[in-house]
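Apart from one protein chain that is not included, each protein chain of the complex appears where it belongs.
What follows is chain A.
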Amino acid sequence: MAGADGDDSLYPIAVLIDELRNEDVQLRLNSIKKLSTIALALGVERTRTELLPFLTDTIYDEDEVLLALAEQLGNFTMLVGGPEYVHCLLPPLESLATVEETVVRDKAVESLRKISQEHSPVDLEVHFEPLVKRLASGDWFTSRTSACGLFSVCYPRVSSTVKAEIRQHFRTLCSDDTPMVRRAAASKLGEFAKVLELDYVKSDIISLFTALASDEQDSVRLLAVEACVSIASLLPQEDLETLVMPTLRQAAEDKSWRVRYMVADKFSELQKAVGPEITKNDLVPAFQNLLKDCEAEVRSAAAKKVKEFCENLPEDSRETIIMTHILSCVKELVSDTSQHVKSALASVIMGLSTILGKDNTVEHLLPLFLAQLKDECPEVRLNIISNLDCVNEVIGIRQLSQSLLPAIVELAEDAKWRVRLAIIEYMPLLAGQLGVEFFDEKLNTLCMAWLIDHVYAIREAATCNLMKLVEKFGAEWAQNTIVPKVLGMANDPNYLHRMTTLFCINSLSEACGQDITTKHMLPVVLKMSNDQVANVRFNVAKSLQKIGPVLDSNALQTEVKPVLEKLATDTDMDVKYFAQEAIRVLALA
């Protein structure tokens, strides 16, 4: 083997190419992924003259291999000799840009876009642009689709004659026979518009945009909505009304819900792009319609945008618009037939209180919050509870606490453990906002009940929750309220509950500090080392390892060490292992 004796210029290309041709796909894939190593071994010249032609010729392979190849070639500039030679990479990438599999093609286009930047302006016109043209006029739709993504990268750096050709090609593809190509063109319309001179945006792009937005296929029309955002932000305000708005209005009322959904989904971006005046006159009624749309999908996309839309309304008329136009729609959505709509609304509705201020919140929004807190769907209630902080800032949480409690209790006892898990996660937040008194009175029992839940994930989350509560309310509170209860479980007949005690101690010891840990927790842990269940005993070893750093050296030497030594001679293999581990980590040997 050549490589073994240290002379590394002698790798015969045949050996390397054999690796790239291996019968086993996995090995072939591995070799392709290390293509840069091979190229480095060959040197730039032979990479250009031998390796690249080989790669170009053997494009028929598994898509997986082609994907790796397309990715590699994007980083190959230096390996073929720098920007001067980067055009050598175009032939294999051109073939890759025509294959059927979308991921391969997209990766090839991505690599082409990357290396286009490394072309000199001359090379771009001599080598790159002709490639784009070839792809744009290819027979099969795949190459034309790929071409769509390449116009915008070469347009800014070519001469005006070539620019005109590029615009012509793009125009052709926008009215292509196959919907696949029209979709590709529509999805790149915004990007292309950004690199065009403003005059051409007005003359060319607008007509393409209008045509695509009224395509016979809704999958094309909806992509035009995305382009609308970019196009609108390019045009001066005075042109928007005539050039963009007719199309946008039509899209908002399209007969296909997919298009209307897209409008709802992009509403905030559209709002920013068209500016405050058009928003007031056009977008407000359009938004009302979307909130009242007959398809739940559209309503829920619009409901998600309620807060953002209201926030971005012009300040002078914000409150009026919300109160007279938006609020009534929001009220209806609270009792929508679809739970997805309600839950989308619940995730943002609390945000309105900061915008509307205290009085309006109490008068108009509070009843809606309360209604949603009583919603039959747990997700709606959870979304409200998870956003309580917004309301807390404006009106304080007391207003809600009466309704909050039953909602929390119900969620805490929900039959689905994922719902219980979700509410546990909000407990520290709620505790912070409701205050220690309210918590002790109403919520403490719930938190303790979760410790003996029959689902491990809940017990684990409950343990973590206790730690966060102690961090909030302090060690003294812990000693008085939760530590006694936690330690009491050490005598539970169920070994899972006894283990929960250990898990709680693991996470609480640090927050509670040395004093409580040594005086109250340690004795319990040590006592449990005599438990008859091995799982408990090895968890004692683990716990001792965990709380060791919190204890003083005296306690470690006189109390912990003997117990661990005893456990290290346990009959159970795992107990032994963890005891020895703890002795090692705590340096007690």
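The definition used in the following text is that a contact is a pair of C-beta atoms (placed from the backbone, for glycine too) under 8 Å apart; a residue touches a chain by one contact, two chains touch by 3 or more; residues count from 1.
Keep in mind that, in the parts below, contacts and distances are computed from a predicted model.
According to its UniProt record, the chain left out of view corresponds to "Serine/threonine protein phosphatase 2A regulatory subunit" among "30S ribosomal protein S11, chloroplastic", "HTH TFE/IIEalpha-type domain-containing protein", "Serine/threonine protein phosphatase 2A regulatory subunit" or "Transcription initiation factor TFIID subunit 8". Here the missing chain is touched by one residue of A:Met78, A:Leu366 or A:Cys390, and it is A:Met78. Considering the full assembly, A:Val15 is the residue among A:Val15, A:Leu198, A:Met323 or A:Ala449 that touches the omitted chain.
Residue A:Glu100 is the one among A:Asp57, A:Glu100, A:Asp389 or A:Glu413 that touches the chain missing from this view.
Remark: the residues of chain A touching the chain excluded from display are 1-4, 7-9, 11, 15, 19, 23, 27, 34, 37-41, 43-45, 62, 78-79, 81-83, 100-102, 140-141, 178-180, 183, 216, 218-219, 255-258, 294-297, 339, 377, 416-418.
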